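Would you mind keeping the following structure in view while I ask a few things?
Omission of a single protein chain aside, the complex is shown with its protein chains in their original locations.
Order of writing sets the chain letters: A, B and C. Residues in each chain are counted from 1.
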Amino acid sequence: MTSNDLKAGRSRDEMAARLAQDIPNGWYVNLGIGIPELVAKFVPEDKTLIYHTENGLIGMGPSPAAGQGDPELINAGKRQVTAMPGAAYFHHADSFVMIRGGHIDLCVLGALQVAQNGDLANWSTGQPDAIPAVGGAMDLVAGVKSIYVITQHTTKQGEPKLVESCTYPLTGLGVVNRIYTNLAVIDVTPGGFGVTELSPGVEFKDVQNQTGAPLSDIRESATAGKK
Amino acid sequence: MTSNDLKAGRSRDEMAARLAQDIPNGWYVNLGIGIPELVAKFVPEDKTLIYHTENGLIGMGPSPAAGQGDPELINAGKRQVTAMPGAAYFHHADSFVMIRGGHIDLCVLGALQVAQNGDLANWSTGQPDAIPAVGGAMDLVAGVKSIYVITQHTTKQGEPKLVESCTYPLTGLGVVNRIYTNLAVIDVTPGGFGVTELSPGVEFKDVQNQTGAPLSDIRESATAGKK
Amino acid sequence: MIDKRVNTAHEAVADVFDGATIMIGGFGEAGSPIELLHALIDQGASDLTIVSNNTGSGEVGLAALIKAGRVSKAVCSYPRTANSTVFTELYRNGQIKLELVPQGTLAERIRCGGAGVPAFYTATAVGTPLAEGKELREFEGKQYVMERGLRADFTIIKARMADVHGNLLYNKTARNFGPIMATAAETTIVQVESVVEAGEIDPETIVTPGIFVDRVVQVAQPAHESELVAAGATYP
Partner (left out) sequence: MIDKRVNTAHEAVADVFDGATIMIGGFGEAGSPIELLHALIDQGASDLTIVSNNTGSGEVGLAALIKAGRVSKAVCSYPRTANSTVFTELYRNGQIKLELVPQGTLAERIRCGGAGVPAFYTATAVGTPLAEGKELREFEGKQYVMERGLRADFTIIKARMADVHGNLLYNKTARNFGPIMATAAETTIVQVESVVEAGEIDPETIVTPGIFVDRVVQVAQPAHESELVAAGATYP
């Protein structure tokens, strides 16, 4: 396996499915745009999660059937969605009461970089000609109880996304709890990145080779800690 | 007329009626408990005022007919009221958005003392054995666009209520715009108390005698200033 | 399947602990969760700090909790009303502490507690005894006082209807502090007259989304405080 072999380990769907296993029943969840959105497809049937979208809906359902949508019923990615039984609409200040006030249990986000202390960069590459746009990312990472990142382990160019410290502009300081990549599941611990699980067919040294910061192997203790 | 002759000039109803004349059509109004509540009875029929009560109703109507009330439809004085067509219910934080945010046009309040700079004392006599209770008084005087005080000119003991500076604990600093008493209508101006109107049968010197601060006579200019 | 119902008021308040801070809904009798308060008296927790607009009337509901000696401190805007003698007596005897807060500042402190806002500025109370010892700051030539967000261990409120997700509708001016208190506690407990399935309440009309609610207990015919007081009722 080389650093350019980005398809090693789990596919996007498999990463999403792996993450979905870890979400407890009944959690209130905000899914970012992109790979995070895939998570909803893989939630086991015996669990009910309630999805929040920061533009004013809790109890968000899947996309509408063709021709059944309402252009004023959309998600944060501005795609048409539906409302599940038990849903509620509210305005933007109330929506961010939920976020900033710590009422959402989990937010799943993509990342440009995650630092070993949990710093996240995911809103801007900092390039001079980029149009700055942040949306709700900074509010989500600052306010939601748990922040899981789901991302390819490296960039398309093979650069590590898990790093000692972020070089891109930050979204939040020390906010990430756990990272799901194609190669591994990695916790942000007081001692830095800790690998709790390797993807099938992936070895610890492969992950370390593609990571820009030291990894500890906490597979034993993570397993031991499970109830 | 002596300082003990408290019934000189306007009665409570006449004071309320006089104040009601000055409220423009369409204003959003919060009436305090006591004499202020009487104002609603005297609003001319060609005007529609919309009454706010800080416990969560705008578009408050009069007391219900006997047996028609709901113990959970009450005003700030905890008496049963009704809701007019066009009314809306809301929670306490939203209610004080209306108050603190300057959306209410007028609040009419009673007073223990008003100082010549507009300071108001109306929530506590400061006596050591009194149970402190403030309610929404401080929010109302700090946030509502216009504050009118309606009060007897003196205490039952004949002490002036309009004074150079308040001796009771303050409700707000420089907040009162206008005072309606049994004896006169008095504006709080940059130069202190200015009498804009005497009650029928009352002379300027009678008002001055019962006031604890100098009065200027601005009846001419006040009239001239009217459109 | 989400279902936040619990069977009884007693079950709903079973884990309230000594020394807890509890927000209690209601403005006068409107919205006062009397049955939950009576269950709390039975439950026995003491040394409580309560956050509420008033302190109850007669010797039922909130006044009864206070009379039972369970409350060591009250954070209130108006701790006296008609037929309210319990608080007055304990306060005069030095048996209960009072933090007096202007009503709008109390409401905003609660909202900020629920919104992750640790502090805000308001012109309310500037220059008065209730701003003493607090930080003042000028913005654009006007003085403001800094006030802190307020949170609690438990919130106990009354609503009219819930669904099993905890989405709430209220009744008229009984709404008052309910929606903001629901956001500001670790555990929010609601008594309602009726509980319906998810989807039976129009999502456009929901006042408190269920995310803010932990436990719902049905009290089909809640008592009215004024009727209990008029009848001379006491609790327990």
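The rule we apply is simple: a contact is a pair of C-beta atoms (placed from the backbone, for glycine too) under 8 Å apart; a residue touches a chain by one contact, two chains touch by 3 or more.
Note that the structure is a prediction, hence the values are computed from the model and not measured.
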Residue of A:Arg100, A:His153 or A:Arg178 in touch with the missing chain, whole complex considered: A:Arg100
Sole contact to the chain not displayed, among B:Gly143, B:Gly172 or B:Gly194: B:Gly143
Full-complex contact with the absent chain, from B:Val97, B:Leu183 or B:Leu215: B:Val97
Interface with the undisplayed chain - residues on chain A: 53-57, 70-74, 78, 83, 89-93, 95-96, 99-100, 119, 124, 129, 131-139, 142-143, 169-173
Residues belonging to chain B that touch the chain removed from view: 26, 28, 48, 50, 52, 57-59, 83-90, 94, 96-104, 142-143
Absent chain, residues of chain C that touch it: 108, 112, 115-123, 137, 139-140, 142, 144, 148, 169-170, 172, 202, 204-205, 207
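Simple rule for what comes next: only the chains that are shown with their structure count from here on.
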Farthest chain (mean CA position) relative to chain C: A
Rounded Å distance between chain A and chain C, as computed from the means of their C-alpha atoms: 36
Centroid spacing, where centroids are CA-atom means, of chain B and chain C in whole angstrom: 30
Multi-chain contact sites of chain C, meaning residues that touch two or more partners: 111
